[in-house]
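Only a single protein chain was left out; the remaining protein chains are all shown in position.
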Amino acid sequence: MARKESASSPWGDFWSAFSQNRGAVGGLIILLIIITLALFAEWIAPYSATEQFRGMTKLPPIWAEGGNPHYLLGTDALGRDMLSRLIFGARISLFIGLSVMIVSVIVGIVLGLIAAFLGGVVDSVLMRIMDLIMSIPSLVLAILVVSILGPSLTNTIVAVSVVYLPNYVRLVRGSALAEMGKDYIIASKVAGAGPIRLMFVTILPNCLAPLIVQAALGVSNAILEAAALGFLGLGAQPPTPEWGAMLADAREFIRSNPWIVTLPGLAILISVVSINLFGDGLRDALDPKLRRS
Amino acid sequence: MIKFILRRLFLTLPTFVALMFVTFIAIRLVPGDPVEVRTGEHGISPERLAYFRHELGLDQPVWKQFLDYVWKLLHGDFGVSLSSNVKVLTEFLTLFPATLELAFAGMLFAVVLGVPAGVIAAVKRGSWFDHTLMGAAVAGFSMPIFWWGLLLIMLVSEGWGLTPVSGRIDMIKYYFDAPTGFMLIDSLLSDQKGAFSSTLHHLVLPMIVLGTVPLAVIARMTRSSMLEVLSEDYVRTARAKGLSEFRVITLHALRNALIPVVTVIGLQVGGLLAGAVLTETIFSWPGVGKWLIDSIGRRDYPILQGGILLISFLVILINLFIDVLYGAINPRIRHGA
Partner (left out) sequence: MINKTLKHAAGLGLAVLMLGATAVSAKTLVYCSEGSPESFTPAMNGTGTSFDANRPVFDKLTAFERGGTNVGPGLATSWDVTDGGKTLTFHLRKGVKFHSGVNGFKPTRDFNADDVLFSFNRQWKDTHPYFKVSGGKYDYFNDMDMPALLDTIEKTDDYTVVMKLKEPNMPILANLAMDFASIHSAEYADMLLKAGKPEQFDQIPVGTGPFSFVAYQKDAMIRFKKNPDYFGEKALVDDLVFAITPDPTARLSKLKAGECHFAIAPRPADLEEIKKDKALSLISQSGLNVSYWAFNTEKPPFDKKEVRQAFNMAIDHDALIKEVFLGSGSSAKNLIPPTLWSYNDKVPAYSFDPEKAKAMLKAAGVTTPLEIDLWYLPVQRPYNPNGKRMAEMMQADLAKIGVNAKLVTYEWGEYRKRMQKGEHMTGQLGWTGDNGDPDNFFFLRGCAAAKGGLNVTKWCNKEYDDRLNKAKSLSDIKERTKLYEEMQVIEQQEAPDMKIAHSIVFEAMRAEVTGYKQSPFGSHEFQGVDVK
């Protein structure tokens, strides 16, 4: 309310709508903390993510009985500091989430615009391919792709990007088609704008809002999917502190040392929740129809 | 209507053929040989390896294998599992009821809880119920369900002893003929007392785990769709006519608010099958999700091919069904499609 004067700019509009959403702001704050942890892991984490403290294996967190004050969240099966691994893991998970999002957004924009512009056979073929990808259960498809390429961090990103690609292609194609019928496009066509210019400069910016929302939620989906792959042993390879892989590695200790399993899962949950809250806020703020509610 | 369905089915045909081709190539790109992968430390002699590759037709050029496969498929033959030598279709039909039962239960759980919760949240917008529900919903669809399943087993089964840990029925106490493969139905058909309730008990936890994400999505969708509808003119008119609030909501608002919800339910089906893979793994549930994952490990080409085809075909069919249902609720759509 205090910043009424800025309400006229689109950014100000957006921010005032966004900041009214307490969940979104909370999500953003947590997300910023996670990003900070990820960026400055070397300085924040008390130890290296891979250093093994022999004889210090499977320590519980400090608040539990038998906790050791040197290891705030305890240690894993190899005596590596849990807190440090979780912090470095944030970097891996965010990296996966962002990479998947960037790859699928870029490819999605290109394919979606091509489909919308060229129409006809190209459009049909592209859309049938997307149907095909969507008709295979996502996890089965991701596993198949990783099995072909071999398990690694990069291939996880490739696999998950393939799985989520259709969402972006369809979205971009749909909004581009909707935009193309509008007067201003016809006007620029008449004014002699080339198809590339038309695609990227005129139409794309007008489809951005739904794309941004989809992309934000795509990051969290990618993190979840990658963690599921890690859980099935097909994700990042040792000693990478990927959360899903940490969870899978520790699964055998679920009875004897349950917190080794609990903590990485909690880390996944917290970061995905924060991204989703943030994404919800984005959507509400960017979608004028829902803004009132 | 029938014309619409047939047209849609026809449109899926190229997708289906492409799917056949892509899975066929893809699984052959997975490193590892289906004959070799099953041997232990002994390995297998090159002569015997060559013999089996020949017997299985794996020494043929890939295009020829593909044509063979399509030919057989057109005759309804999905091939034979390389690891168990049982017909792929037979294995699928044995395992699929378990997945279907689980998926159906999960979806039922999500709809039965999600729709009313979403409606109440919308009607009481801004209340503590609304806030709590929406908070829980974000957590719900952010849930890594493999972890959620493990956690629930530890808490509910182990900690509180409320539900069994895994499996579909107590095998010490009950045993009966299973003509349908749906344990809920079979246990009812059997005259053994308590069998049905034992089956229900076994279903509860997997159902919750699988239903969590759809529940969150459905609750959110119902709420926002309901909010939109409640501000429409005809709802206001209905109110103005003096109809009771309950009737306004159930008769006028909900009916229209459900249209997008039905779509969302349809979209969840694919995700449900993916979730079933993880849920089945955690709960040792004998379904097709686990079956497919295991066959990747075993390089069981016929199962992977047939399994993916069958499941995708079902996903396509279900989506078609949803479209038809959509048309039924909202007659305007039919012409547009």
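Each chain gets a letter, A and B, in the order it is written, and its residues are counted from 1.
Simple rule for what comes next: a contact is a pair of C-beta atoms (placed from the backbone, for glycine too) under 8 Å apart; a residue touches a chain by one contact, two chains touch by 3 or more.
Since the model is a prediction, treat every value here as computed from it, not as a measurement.
S.K.: Of A:52, A:188 or A:206, which one is in contact with the hidden chain?
M.R.: Reading the full complex, the residue touching the unseen chain is A:52.
S.K.: Among B:199, B:224, B:281 or B:305, which one is in touch with the chain left out?
M.R.: Looking across B:199, B:224, B:281 or B:305, the contact with the absent chain belongs to B:281.
S.K.: Using the document's contact rule, name the residues of chain A that touch the chain not shown here.
M.R.: So the residues of chain A touching the unseen chain are 50-52, 54, 57, 77-79, 237-239, 249, 251-257.
S.K.: What residues on chain B make contact with the chain left out of this view?
M.R.: Touch with the absent chain occurs at residues 30-33, 36-45, 48, 52, 55-56, 80, 82-87, 90-91, 93-95, 98, 150, 153, 157-158, 161, 164-168, 170-179, 192, 281-284, 286-287, 290-291, 299.
Basically, only the chains that are shown with their structure count from here on.
S.K.: Counting in whole Å, what is the centre-to-centre distance of chain A and chain B, each centre being its mean C-alpha position?
M.R.: Their C-alpha centroids are separated by 24 Å.
S.K.: Taking the complex as given, what residues does chain A use to touch chain B?
M.R.: The contact residues of chain A facing chain B are 23, 128-129, 131-132, 134-140, 143-145, 147-148, 150, 220, 224, 227-228, 231-232, 244, 247, 251, 254-255, 258, 261-262, 264-265, 268-269, 272-273, 275-277, 280, 290, 293.
S.K.: Using the touch definition from the top, list the residues of chain B that touch chain A in their complex.
M.R.: Chain B reaches chain A through residues 12, 14-15, 18-19, 22-23, 26-27, 29-31, 125, 134-135, 138-139, 141-144, 146-148, 150-151, 154, 158, 224, 227, 270-271, 273-278, 281, 289, 292-293, 296, 304, 308, 311-312, 315-316.
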